[in-house]
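One structure is given below, represented as structure tokens, and several questions about it will come after.
Note that this is a trimmed complex: some chains were dropped, and none of the rest were shifted.
Each chain gets a letter, A and B, in the order it is written, and its residues are counted from 1.
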Amino acid sequence: MKKSLIALAVMAAAGAASAQSSVTLFGIVDATIAHGRASGTGAANKTALANSGYNSSRIGFRGTEDLGGGMAASFWLEGSLGNDDGTAGQRIPVGNQNVLNGASPTNPNGVGDGAGLVFNRRSTVSLSGGWGEVRLGRDYTPSFWNLTVFDPFGTNGVGTTLTLVGPAGGLGTAGNAMAPVGTRGVIVRASNDIGYFLPANLGGFYGQFNYWLGENTFNGANSARDGTGWGGRLGYGAGPFNVAISYARTAYDATPVNPVQPITTTNTFTGAVAPTAAQIAAQRAGDFRTWNIGGQWDFGVAKVMGHYTREQRDSSAGNAGTGIPASGEIDGRGWLLGTLVPVGAGEIRASYSTYKIDAGAGADPRARQLALGYVHNLSKRTALYATAARVQNRNGAAVSLNGATLGTATSSTGYDLGIRHSF
Amino acid sequence: MKKSLIALAVMAAAGAASAQSSVTLFGIVDATIAHGRASGTGAANKTALANSGYNSSRIGFRGTEDLGGGMAASFWLEGSLGNDDGTAGQRIPVGNQNVLNGASPTNPNGVGDGAGLVFNRRSTVSLSGGWGEVRLGRDYTPSFWNLTVFDPFGTNGVGTTLTLVGPAGGLGTAGNAMAPVGTRGVIVRASNDIGYFLPANLGGFYGQFNYWLGENTFNGANSARDGTGWGGRLGYGAGPFNVAISYARTAYDATPVNPVQPITTTNTFTGAVAPTAAQIAAQRAGDFRTWNIGGQWDFGVAKVMGHYTREQRDSSAGNAGTGIPASGEIDGRGWLLGTLVPVGAGEIRASYSTYKIDAGAGADPRARQLALGYVHNLSKRTALYATAARVQNRNGAAVSLNGATLGTATSSTGYDLGIRHSF
């Protein structure tokens, strides 16, 4: 239910036979009373008026121009809203700031939490035709799609799948090496992205390929690779069936790269001694990689969906002296199984998700979560919803829900009660 | 005079009988040449091109959806404009940042001065019906309404009532304890607010009740109360007559609460020794409280209006060792008397306002102000205006107008000359 701001003056000026043009103002305002609980010594509960419990709050402008001959140009500018306190750009799910790719959240110049209105959700210009679409700017990574599309809670609110929370750092810092990933890899969105999308009408096949630039100065030193990455997604949907796979990789070179011994074979910048082949391989192994697969079957009485994801950033034995921190090894994996059950004007939502990190010698931190919710649609634009979730941590994992502080007990429970209004 | 961006495309798609929907883009651009003067040794004058001399500069988006059966859903996103220098979110009257409630102005994530566009003036989603309206997000506190509605200058520009400037910290820091209030209490707006509004058509009665969340972790320690508050307003308007009262209270616990001796009877968090009942009472007395009453009578040839306000944050004798600073005692009160006189296409505005703080043993800082202005309407949307005000300080109060630096003389004079254009 978007508003099309019809260009009356333009149409009049251009004549009756002109191509149709429109700019659409759109958005979502989603407010939720969010309560989080934990127990045991040191536990603390929290109650907040939060946003984006069902859908991500946002405001945006988009439009399309018909260029003739099947070609079109279009733009899409969409920013997040912290409508509970009037801020913008706030409460992006953890870990999607793409620190190495684009601006840093700790940099006031950046696409961080709580800056004024920025088009951090999507900011693109496109050219499309029968051959597909080329899209430039900031957009979702191809690997994020399977996590959100095949999550009954759409990676929003207290029921957000652990397969997003986990790799984004949500398993906590105590005793696991996965935590830094969220600040390194490009998990949800990539800035400075060049994307190609397959055209529609390929008999159910769909897909995309993306390349994002870290925008570091390139001179042969590996540190120039930081934040540059690529990924792809290929799917097939027909009738009640939909399945897709994706892969993505973002370069991560240890920071700081030792300028005396850069990890490169050809270095014209400093004239330093070239590293060994083993050192180079070790450096490459530090890149953040993710692949996942997801699918859904619509049985009519219910949609059943699931996905599996794996994230890796290894350090081989040869990393001594390369500048890669010893804590850099990660190998995480998780899965979700969920369902959506239509009930009159509403929908029941349920999911079970789990994520585990292989921390090498020590115990592997892992968490599992059960989430249950109901959405009642007052109209196509307005809905009331309630969600409850409970997470159980093991081996030092520290996922808490809705801002609760974990105590000696390892579980946390969270509730959302809210309203979603779109325009 | 708001623009309704009629959703032609949506209406066409939804069919002729669909419910009416619209999104409105609205705003005000108000620029003023602001000059402030002071005299005596150390005095300094200032001239600026400022904003919001007559009405607060702003830009916003709002809309309503008819849900049928008398129900409606709506949203309102409105941010301030610093149109003199292109910034946004700037020059909010002092003290309304709700530091403890929502984001801090010193926090770059926050709803502070000069951040990029944030919807800091209002950011709400509502559900309404014959039973009234429930509104969630950031909005005016109930107690602010009487100060602005019953001020001929609408708490904007150099003539802004001292009953707002005073409790917000405007009386200065020298020798008075009121100054910190502005950084503590929720005076103008509250974030994370849950509001209920009475329906219209109650025979002239109107009212609202609000509860705002400080969003601190709750574990029984009193510090979790910080920034949480509530307030209400009840009024009656009929014919030329309008009167309203309000009360509001925001929790303020001394910062930092001594973690060794938290002010609480039940503390499962640290296991510390519980405080005495006297200590708890002392802590509660530190909350920021305000109540006020205002009214107006429209005589036709002139509207006469006035209001009285009182703000309190006491410290009882038992606060030794509780962590409440000794300077925490405040007890301020003030009043305004003003008038609006229509003159052809224009309006004369005049007010006298005063505010005083009971500083305990020392002399009580106080200030009084006379303001006079004229607004000339070029149309309903566009007006030219001029305002002059003079403030007189006593006993260490330090209100200066339009950025002048006070000298040894205690008075300050300010002038606004500007244009207000709304869309």
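Definition applied: a contact is a pair of C-beta atoms (placed from the backbone, for glycine too) under 8 Å apart; a residue touches a chain by one contact, two chains touch by 3 or more.
Fair warning: this is a prediction, and the values are worked out from it, not measured in the lab.
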(message) Of the identical chains, 2 are shown. What's the total across the complete complex as given in this file?
(response) 3
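In this section, only the chains that are shown with their structure count from here on.
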(message) Can you compute the centre-to-centre distance for chain A and chain B, using the mean CA position of each chain? Integer Å is fine.
(response) 38
(request) Note which residues of chain A are touching chain B in the complex, please. (result) 1-6, 22, 25, 27, 29-31, 33, 41-49, 59, 81-88, 90, 108, 112-118, 378-379, 381-382, 403-405, 419, 421, 423
(request) Would you mind writing out the residues of chain B in touch with chain A in their complex? (result) 5-10, 21-23, 25, 61, 63, 65, 67, 71, 73-75, 77, 79, 88-89, 102-103, 107-111, 115-125, 127, 136-138, 191-194, 213, 215-219, 224, 268-269, 271
